[in-house]
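For reference, the structure is listed below as structure tokens.
With one protein chain held back, the other chains of the complex are shown just where they sit.
Chains: A, B and C, in written order; residue numbering restarts at 1 for each.
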């Protein structure tokens, strides 16, 4: 049996959602490793884009910043924000975007801005960055979260990025370019969105976790289907590639 | 006495309106030669810009097109239309623009689009190109026209580019960036605009012409001040520089 | 690691022109004498396309050719003439005959319409055209030509123009790799926005370069491959106009062209001789003559 850390598992799981030939906004951290892993395994023709301006990037080491020069050499074009977020993303040419968040609600709406009331915030989080732009306009959105009751909330403290908003018809009302969140990957499970209501639904459970644990760590009513498969585990090949991409363990950590 | 052709005279006259340090939209033809002449005489720090994207151009031969590569080598930047017409011109950074026209009215409004009725035009002229943009947003506008009764009209067949529109206050109404036409140079005279009414006024008469000839070749009531100086003649130095710039006589013609 | 199979987007000029259907709308690249896709206009004529609508600031000889041959019936443009030589005779005649309609904009307005299309927003604001007949009169777009609005923040008057998302963008560049990464030297005119605004993009290039060369100097890429649907590689695509760093304009041919177009008979002579009378672009170049083309080649460091 293959041995893996939680982080490695999540990266392999996220990677499986990238399809060959897709244009992917990779960002940094786990999503970037997931996108790079996909390109080196099942999606060799996927096109990794950094919102800072790098197109079809092939970094030999993991970049720390979306603007990191590690994205440059071997990429096919090096441009700017109007190009990536305007012409490409808003232009409807980005297939997949990855986002994380401090809070998510049952429609997949995300908070990356403030914890506590807006008027007197307890914590100022990073804000949207390109997150709201990606959530509005990428065709598919993959959300990565740590599975924590305080993060899966009934009401967001602040809605930074649109998921499915108030449900069916709400993205259409604002003529949004993208189709909203497709999957939420946590350290316990994968969730998707029930097509009729666009509410979060359990999709697969990671090895070692139970449905009850998952439900207990969500503050809204999670849709739970009758049959729930186990999430696929990473292969040794996937683990090896990840560690070649992040030899210093910047994102993967030192352990294995 | 210096011998000169009508074209040479007009170029030298136009050149005198470019001031040192100014950002000038040169275009092609006579305005371009005027701008280049100014740079090589009294306005060495003027900055010649082509709307196609060349900044601070120093062509060694006269370009035939605003996009002619003759503008390239030795210029300081080579960009595009959003830069020149958007960031620079609309941004209020262009001091002087030159325009010609098929028709002009008493407020300096210009027609470069159609002769005859719009619905069934007799002649399709070149259109605005960047002309309307320049007339709207260059700080000062220098107009060069051949002096012909059919061109100095009471009513334009089509108003392509704004002069002073209907007079005082009309450019302000549209929040125009530029201040409109400053001078009209013809083969007979120079005209400026009377500050109160913003109507065309005779400013100086070229050697060899009379006020009567000028008035007879204008279809509106031309304001004629009591004192009208003669337009200054070109110097030999100016003529020599012109012919160095256009050795094949593309714009200057073959004669002298 | 799985090695990606690289897609080769190269097709022939004839195949590329075949992609365009009657009634289609096209962004037309190049500016003035620089990098107009003349060879593509020839092929559209040879394939007898009809009722195309072309959007551009102001190409020159190519617009004359497409108007003269009846390939286009609508132009949304800012400028038509052959700079330094004179009026665009074919367009003038076709407009008078009622065979061609021109919806008039300014250069900045057209560039903003391409920018808006590239950004996928339906309009863009600008400060030109107000107060003139360019606002008051429309050929066929009516209320959808432009509007003058009050700024929602400042109350100032502004022109808003509708963005363009044509069926095809046709752009001529210096170099491209087979996947479509394109490099442009010299001025870019309106080609950055124009290449992004079309639903499909056909890139015509003078020269093919290897993808590895592109990836060694990514900041030279002006159009990334992900925008590009088809690539056509041919020499002297812009003749008798110029291609920066590759060849100068052919003034003699240009003057001959302009003189012939002064009459319908003259134009038909040019059309039948140089466009319909040849098999393809190489037939045209043969007719112009390789010694003459050789003379036009650009000299370093001038680029013309």
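Descriptive notes on the structure:
Here, contacts are C-beta pairs under 8 Å (C-beta built on N, C-alpha and C of every residue); 3 or more make two chains touch, one makes a residue touch a chain.
Because the structure is predicted, anything quoted here is derived from the model rather than measured.
When the full complex is taken into account, the listed residue touching the unshown chain is A:132, out of A:132, A:217 or A:238. Checked against the full complex, the one of A:47, A:76, A:160 or A:231 touching the unshown chain is A:160. Per the touch definition above, the residue from C:56, C:120, C:195 or C:221 contacting the chain not shown is C:120. Along chain B, the points of touch with the absent chain fall at residues 23, 39-42, 44-45, 47, 54-56, 58, 72-79, 82, 86-88, 90-93, 177, 241.
Looking at chain C, the residues touching the absent chain are 119-127, 144, 147, 149, 151-154, 156, 158, 160, 162, 185-186, 216, 219, 301.
Although one chain is not drawn, its touching partners on chain A can still be listed: residues 28-29, 50-54, 64-70, 72-73, 78-82, 85-86, 89-90, 109, 113, 118, 121-133, 136-137, 156, 158-162, 165, 170-171, 173-177, 250-251.
As a working rule, only the chains that are shown with their structure count from here on.
Averaged C-alpha coordinates give centres for chain B and chain C that are 28 Å from one another.
Taking each chain's centre as the average of its CA atoms, chain A and chain C sit 40 Å apart. Annotation for chain B: no residues touch 2 or more other chains.
Chain contacts: chain C has no residue touching two or more partner chains.
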